[in-house]
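In this view, the complex is presented without one of its protein chains, the others remaining in place.
Order of writing sets the labels: A, B and C. Residues in every chain begin at 1.
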Amino acid sequence: MIIILKNGATDDQIDHVVERIEAMGLKAHLSKGTYRTVVGVIGDEEKIQTAPLKAIPGVEDAMPVMPAYKLASREAHPQPSVVEIGSGKAVTKIGGGHFGMIAGPCAIESGERLDEIAGEIKAAGANVLRGGAYKPRTSPYSFQGLGEEGLKILREVGDKHGMPVVTEAIDPRHVELIAEYTDMIQLGARNMQNFVLLTEVGMTKKPVLLKRGMAATVKDLLMSAEYVIANGTTEVVLCERGVKGFDNACRNMLDIAAVPQVQLMSHLPIIVDPSHATGRPELIPACALAAAACGADGVHIEVHNCPEEAMSDGPQALLPEQYKDLAAQIRKVAEAVGKSF
Amino acid sequence: MIIILKNGATDDQIDHVVERIEAMGLKAHLSKGTYRTVVGVIGDEEKIQTAPLKAIPGVEDAMPVMPAYKLASREAHPQPSVVEIGSGKAVTKIGGGHFGMIAGPCAIESGERLDEIAGEIKAAGANVLRGGAYKPRTSPYSFQGLGEEGLKILREVGDKHGMPVVTEAIDPRHVELIAEYTDMIQLGARNMQNFVLLTEVGMTKKPVLLKRGMAATVKDLLMSAEYVIANGTTEVVLCERGVKGFDNACRNMLDIAAVPQVQLMSHLPIIVDPSHATGRPELIPACALAAAACGADGVHIEVHNCPEEAMSDGPQALLPEQYKDLAAQIRKVAEAVGKSF
Amino acid sequence: MIIILKNGATDDQIDHVVERIEAMGLKAHLSKGTYRTVVGVIGDEEKIQTAPLKAIPGVEDAMPVMPAYKLASREAHPQPSVVEIGSGKAVTKIGGGHFGMIAGPCAIESGERLDEIAGEIKAAGANVLRGGAYKPRTSPYSFQGLGEEGLKILREVGDKHGMPVVTEAIDPRHVELIAEYTDMIQLGARNMQNFVLLTEVGMTKKPVLLKRGMAATVKDLLMSAEYVIANGTTEVVLCERGVKGFDNACRNMLDIAAVPQVQLMSHLPIIVDPSHATGRPELIPACALAAAACGADGVHIEVHNCPEEAMSDGPQALLPEQYKDLAAQIRKVAEAVGKSF
Partner (left out) sequence: MIIILKNGATDDQIDHVVERIEAMGLKAHLSKGTYRTVVGVIGDEEKIQTAPLKAIPGVEDAMPVMPAYKLASREAHPQPSVVEIGSGKAVTKIGGGHFGMIAGPCAIESGERLDEIAGEIKAAGANVLRGGAYKPRTSPYSFQGLGEEGLKILREVGDKHGMPVVTEAIDPRHVELIAEYTDMIQLGARNMQNFVLLTEVGMTKKPVLLKRGMAATVKDLLMSAEYVIANGTTEVVLCERGVKGFDNACRNMLDIAAVPQVQLMSHLPIIVDPSHATGRPELIPACALAAAACGADGVHIEVHNCPEEAMSDGPQALLPEQYKDLAAQIRKVAEAVGKSF
């Protein structure tokens, strides 16, 4: 921790800062500059990381030198993690060179429809099936998902096509149920800082797909991953899905630089969701290819065979034939940068 | 609903759009311009508001003409709502000319400390006591709140000082318990689109303090209010508390224009939280006065009597004596624009 | 300057950093923590402020401890500056308790129209007349201003009504001409980092109205003020006019907290332009009152007597009668917080 004092901090204030540090069992090292004094804190930073140092009179700023996301950090785990999703024959690896192709409709609408879509995307190269059973909708009047009935359908269709399955949890009271039916639990962008849900999902020890919140920095994303890991799960896949931008021609702004940033800061795999990032089918292919080229560990794409009848997010879904073409291109680009499928 | 077709939409596509509209029991009115065709939808817009119209081939855009936040809208309720918090002698009104002064520490730390703070802010003019018993913390290693013990302390201290009390709910499983102990339930910025929690809190029929999310538009905020109201509560106070901005000199960017915007769009009261908006005590007074002058129905300010020992958000707390000075100025400005206390 | 080395920086790298600092005539003070080394630089920070320290191998970050906007800083000039605009009988002071009421149409369209508007706003309380002769328009096909003819009209109308006048410069080749006709030169938001123009305008030594750019931090704004002052002008009024936001219900997002921030960091007066900040007449009054209450040194408001015929920005103009009502309220609020007119 480095503590920068205000220009004009008094000797009493400086002494008080030193006392507080020593009271926490650490040592203070003063560096008096021409204009300002800086205090270096020597010892175990964890003891001080959550203390309100900036509230001490005379303190201008306090900067940690160690990341607060200890378990998620690259320092803690220098090799990239590989997350295994599913069991038996249907196992998909993501990370460490393995490329995940997560695809499926936004919401599970019926067994028949999901079966059709799953058959087509599996043939195209998808290796994890997604579908929402509990939907976080911005309007209380919109379709909210089929609930447990949806989970059953997802499990059956996944098993039939030999694909591990992922679905979103939005309620801590449903987490256990979802864990029974699925291979991976998604935490959505709107719930990235729903710490109650993060804790509950972490306790299942299931692989987790954690999406970045719309106003979250990369560091915030890693802090949320830390929550999940600190509660039990060790297998977390992060997902960049666009953040809030000022150009409303797109639903969100895809922050592609988050991919190499995460890879510098953390050992966790990171994939990209161009469907939510753009909200526009005509922009999804280019963004998916960008993700594959920049080193992402996978892509998450929404596919529907009749978007105009979709019960959620139809306007941003790719058709199965569009997905097929795109999947072939993604494979080409990802292989060009050293990924395997 | 106005549907704008793409430049070059074919006659077949136009016919298909008209068919879909008529299939929903509505009438389509075509307006063929030199370059584009526009379809006006005539009839009850609610029937069509959640349909994926933009996914229909040939459609460029679809714009609703009625707000999707029906119950929260000004159209539905032309007079400003007045929310009553508390019962017996300790009742505070917010809205319709009544100004709310919500204050207290970020977290409830002990009965003694809360009692001291409450005594000082009550004397200064605060009329609702706040304090967190369940804290949404970005680090899993930070203090998470006293839980039910905190709720008991809050109730006792509120009763002793004759102040209604508000606390944040973060877990749907605690909502009932919180409703027993408190007069108003807060939904925090990070949970503004936690629709499960919104639903659960709405069902208590208690007054709600709904904070704007960091990436939420004013319309998004009203959609979340709609969730709460559609589930039972009719008394919702909105709170502007800063949104994510690019200038990280402040914790967030206070969107002061949200206040008159909400007042045009909705009948619900709106207050301002300059503490979270700025994160810097030296900026809080100016922003609180701005809120009072621009017509806000109240202010929400964090106060602590020893910020450097605070277990949460110490660096942004005002001292009781700072709050006292500010409260006097706020009253002067708010009265100058016609508010009563 | 504080230089933070990377976790794992080698002794050679540390030595190299020290050498570079000493080569600039400064002293380095090392503080070796448990995980990182921090180097405090002792001596005249100006010598090092523009050096590419972050490019030295092993350096994680380099933070100045003195503001780079030396002349504009509060440290350099502890008392608030008062800017005097105009001469003879028509002098308006802004800053240090004096409140500026700058108003007028977006563009100067004709002598008659400007005369009508000026008469009405002067009666309402405006004390500086604005009007554009050279307009920065986003479309090459829009009206670009009357040029020198417009400057003449502005001067005549200002003189007739006893109001000092301000107009925008957009071309360094016109600055001298503009300086002859007007009392204050405006640098618009789109030109806040047009350093060539800043330099040219600074050299006139005329009072300057410097508007904040749409993506500029408060520090960026002060750096631009530094440009102007370093070139000769000492009288600069800053203007917060909204920054780019994600909620496109408004044209921009008014960053009201910039007002107290500037007042902490700088001695320069700061006013608010709610017309450009919101782009919506129905939101202007509330935002103008917020500005007055939070300590701004004035407001800049566009007024037109026939907005639907305005040649620029008609949709955001207030009518003269709306301005009159607002001006009376502003005066009440500004006086309540200690300003004089």
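Just so it is clear, a residue touches a chain if its C-beta (ideal position, glycine included) is under 8 Å from a C-beta of that chain, and two chains touch if they have at least 3 such contacts.
The model shown is predicted, which means the values in this text are computed figures rather than measured ones.
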(message) Which candidate, A:Asn7, A:Thr217 or A:Asn231, sits in contact with the chain we can't see?
(response) A:Thr217
(request) May I ask which residue of C:Ile85, C:Ile170 or C:Met184 touches the chain that does not appear here? (result) C:Ile170
(message) Among A:Ile185, A:Val208, A:Met223 or A:Ala292, exactly one should touch the missing chain; which is it?
(response) A:Ala292
(request) Go through chain A and note every residue touching the omitted chain. (result) 215, 217-219, 243-247, 249-250, 253-257, 259-261, 264, 277-278, 282-283, 285-287, 289-295, 329, 332-333, 336-337
(message) If the hidden chain were put back, which residues of chain C would touch it?
(response) 20, 46, 49-50, 52-57, 68, 136-143, 170-173, 190-191, 193-196, 199, 213-215, 220, 223-224, 226-227, 230-231, 243-244, 307-310, 313-315, 317
(message) By the contact criterion defined above, which parts of chain B meet the unshown chain? Give residue numbers in ascending order.
(response) 2, 4, 7, 29, 31-36, 38, 40-45, 63, 65-66, 75, 244-246, 248
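Quick note on the criterion: only the chains that are shown with their structure count from here on.
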(message) On a CA-centroid basis, which chain has its centre farthest from chain B's?
(response) C
(message) Using only alpha carbons, which chain's centroid is the nearest to the whole structure's centroid?
(response) B
(message) For the two copies chain C and chain B, is the contact made of the same residues on each side, with over half of the numbers shared, or of different residues?
(response) same
(request) Determine the centre-to-centre distance between chain A and chain B, using the mean Cα coordinates as centres, and give it in whole Å. (result) 26
(request) Round to the nearest whole Å and give the separation of the Cα centres of chain A and chain C. (result) 39
(request) Find the geometric centre of each of chain B and chain C from their Cα atoms only, then give the gap between the two centres in Å, rounded to an integer. (result) 32
(message) Which positions in chain A are in touch with at least two other chains?
(response) 244
